[in-house]
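The structure follows.
Only one protein chain is missing from this complex, and each of the others stays in its spot.
Moving on, here comes subunit A:
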Amino acid sequence: MKNEWPLWEVFIRGQHGLAHRHVGSLHAPDAETAILNARDVYTRRNEGVSIWVVEAKHIAASSPSEKGPLFEPSESKIYRHPTFFDIPEEVGHM
């Protein structure tokens, strides 16, 4: 539509030192306004200490049809998990 503000994806870092996490999206004319709007929409109850915004069109995503080729190979590689290995109890915590 004519003159529609672009869509921005919003990422917020919560209180406890975690990574920024995707929380939703909003429309804004530019990055500065997007951050102000994100403050008003997504942090009204102390949900965050830092905001990232990125215009939605700049996000590249994997497609659902690639799900098999991308993610199935790791399913059979159970030795990548620590629980694959039995460590004798005498050895102690590892």
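Criterion: contacts are C-beta pairs under 8 Å (C-beta built on N, C-alpha and C of every residue); 3 or more make two chains touch, one makes a residue touch a chain; residues count from 1.
The definition used in the following text is that contacts and distances are computed from a predicted model.
Asker: Quick one: find the hidden chain's UniProt protein name among "Ring-1,2-phenylacetyl-CoA epoxidase subunit PaaA", "Aspartyl/glutamyl-tRNA(Asn/Gln) amidotransferase subunit B", "Carbon-monoxide dehydrogenase small subunit" or "Peptide/nickel transport system ATP-binding protein".
Answerer: Missing chain, per its UniProt entry: "Ring-1,2-phenylacetyl-CoA epoxidase subunit PaaA".
Asker: Of the residues A:Gln15, A:Asn46 or A:Ser63, which one touches the chain left out of the display?
Answerer: The single option touching the absent chain is A:Ser63.
Asker: Would you indicate which residue among A:His16, A:Arg44 or A:His58 is in contact with the undisplayed chain?
Answerer: Final answer for the missing-chain contact: A:Arg44.
Asker: In terms of residues, what is the contact footprint of the unshown chain on subunit A?
Answerer: Its contact residues with the unshown chain are 1, 3-5, 7, 24-27, 29-30, 33, 40-41, 44-45, 61, 63-64.
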